[in-house]
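To start, I am sharing the structure in question, which I have written as structure tokens.
What you see is part of a larger complex, with each chain still in position.
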Amino acid sequence: MKKLEKRIDELKKFKTSNLYQKDFLLTWEKSEDDLKAIMEVADILKGLREKNVSSKIFDSGLAVSIFRDNSTRTRFSYASACNLLGLEVQDMDEQKSQISHGETVRETAQMISFLTDFIGIRDDMFLGEGNKYMREVGASLDEGFKEGVLPVRPGIVNLQCDMDHPTQSMSDLLHLRNHYGSLEALKGKKIVMSWAYSPSYGKPLSVPQGIIGLMSRFGMDIELAYPEGYELIPEIVDIAKKNSKNSGGSFKVSNSMEESMRNADIVYPKSWAPFKVMQQRTQLLQKADKQGLADLEKQCLAQNANHMDWEYNAKMAVSTKNSDALYMHCLPADISGVSCKHGEVSAEVFEKYRLDTYREAGYKPYIIAAMMLTNRFANPTEVLKAIAKRGATRVNF
Amino acid sequence: MKKLEKRIDELKKFKTSNLYQKDFLLTWEKSEDDLKAIMEVADILKGLREKNVSSKIFDSGLAVSIFRDNSTRTRFSYASACNLLGLEVQDMDEQKSQISHGETVRETAQMISFLTDFIGIRDDMFLGEGNKYMREVGASLDEGFKEGVLPVRPGIVNLQCDMDHPTQSMSDLLHLRNHYGSLEALKGKKIVMSWAYSPSYGKPLSVPQGIIGLMSRFGMDIELAYPEGYELIPEIVDIAKKNSKNSGGSFKVSNSMEESMRNADIVYPKSWAPFKVMQQRTQLLQKADKQGLADLEKQCLAQNANHMDWEYNAKMAVSTKNSDALYMHCLPADISGVSCKHGEVSAEVFEKYRLDTYREAGYKPYIIAAMMLTNRFANPTEVLKAIAKRGATRVNF
């Protein structure tokens, strides 16, 4: 506890005024201090729980979740974070609601918020839509709070959109920070965000975009690798390039998985759909054009099949630093011979780093809780100090 | 807080013995004192929460919800109310249960109630069924409690049935009370409960019935307007007429939206299906006659289309009191040009009163909580006094 108390004390060096009562939608809208503070709060909350100290700061209150796409990890992470702080999750299942009656986003946002402290949203299927939807919800909450309809302005946590997946990328970064000892230690480390083959198509772009958008803030050497045609949203690649420049790192694009791996410290091989395909898909989804979607899928899978050699395996790993680059994945990975015939990663390599990927995932509940805590309280240091001092136990007896 | 404490103190003037351990199924089964007490408790709970005072009175316990029809507002209101008082919602999803195995209502009621304090039920699709079902559940709970199967008799809250929608109408009334300053101020006010055009059909009768059944208790001048053929359940119209007489108000039926609006203080334009259509629909639903239902829908939509001029808009509003009657709606409204092409209300008029409708909706969580609190505790004044005195905070730090 002494060590944790010291860390809480040192938290005040970060300016977090930018987080207070602001939604967490994109990491590139936040300052380095914001990001560092969230990671540190997350790590402290993790430490407190491991020492059986309760971090409950809400006696009651709802935290709404809106999942417009499937989720296991993030759903449980959000539920865990809310429960940790004392909020009860109420899922907004659009199929059991009256949304289909043509209700406006503006209205729904208010209707679910009368006694709500947070809204977590996943909306990652439609390019140009997910992040926009979150901002539309936010604007309505602003109005409701300003006009006295809502007693508090619920904070929004982006649980994955078309642009970014900040709870994932922040967990990934905290994992790296703790793996290498400090954020300083990441400077000059080479991380490869590589496309990888998958027998499925249409995977969101938010993870690779989130990774290059965030890791470029901390002086790392980023290499983004993909087969020609598998571009990300150009504006976000530009953000990553600018970040790299500002942070003293570098940013490079490559069209060969094998070459990109040379001397890599960290590798993140993961499938995604080409940006242009996602654009087409968005239009087809909006028109509910089933035949068009089926045709597009067929065509894309055929295109993917040209790149089955983009599997991360021992042959790829051998050219990384000491043949032992840290493997990362947001999970679930498509593991060749385990979860599919041919996939993103060989069974052998995945197995070597499997527990690392679990540890990586284990930060997410605390990252979400830290986003909530810093959104809600102007002075997180004081809050954590009070929690530690109070010393209430999570499991009694 | 001083002001709230004074209001708590004054609560004792209402006799609430009629609420204690009684289900809340229909407003017309409750006395005026009952209704006033519930509104006052709701308003006090709202005030306490806005002052960050926790109203948690249950340390644990379940509150079951049974939604036999879609819901957003009421689902979140119920969840909010339960959470406010310290109960955890457990939804009874009939599709994931064994109900389809031919289980009796009598049995299910017991099986979900061993550690349950409340059951909230929405069952509004079948005329003659919803309210009956709630009473069947209630009778089983009575037996279970009497015979020592259940440690407490869970209270039932009607979250909308075929006859009434009491959590809605009570929220509406509390909104009016607070808008005009007092219940006294409502005497002599003219409220128009009007049918309005909608491109959908089969909307329940419970809202208009609930409104005329409740507002008629407080000396208002009710005008019920609908195109010929769009009658409500006759027995409930009779109740409203009798109420109006007893309370010194008046009750009138009109077949012209335009004429009904003259000099109105408050307007509630909302679509519903004709009583006789709902009877036919109930029979078809019970027989699962898909073709019959499709035919009925087609025929009804054609009938509705004859009354597209029943849209509440600037032209209608101009003849209301000061051209500014308070617009009400249970939401979501069918807004012309926003959520549908032609609907219940013009975009312009809706926008003018939009925030008012949100405020109206915002009372529902507290109305439900007040129904629970007065059901469970013989002396709500003492409970609220203790809550205020204890002064536990909802959000700590």
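Read from first to last, the chains carry the letters A and B; within each, the first residue is number 1.
By our rule, contacts are C-beta pairs under 8 Å (C-beta built on N, C-alpha and C of every residue); 3 or more make two chains touch, one makes a residue touch a chain.
Just so you know, these numbers come straight off a predicted model, no measurement behind them.
Asker: Of the full homomeric complex, 2 copies appear; what's the total?
Answerer: If we count all chains in the complex, we get 3 identical copies.
The working rule: only the chains that are shown with their structure count from here on.
Asker: Fitting on CA atoms only, what is the rotation between the copies chain A and chain B? Please report it in degrees, nearest 5.
Answerer: The two chains, chain A and chain B, differ by a rotation of 120 degrees.
Asker: Measuring centre to centre with CA averages, how many angstrom lie between chain A and chain B?
Answerer: Using C-alpha averages as centres, the distance is 40 Å.
Asker: Report the residues of chain A in contact with chain B in the complex, numbered from low to high.
Answerer: Residues of chain A touching chain B: 56-62, 64, 88, 90, 92, 96-99, 101-104, 107-108, 110-112, 114-117, 143-144, 147-151, 376-377, 382-383, 386-387.
Asker: Touching residues of chain B toward chain A in the complex: what are they?
Answerer: Chain B reaches chain A through residues 49-50, 54, 56, 67, 70-73, 75-77, 79-80, 83-84, 86, 88-89, 200, 331-332, 334-335, 338-340, 355, 358-359, 361-362, 364-365, 392-397.
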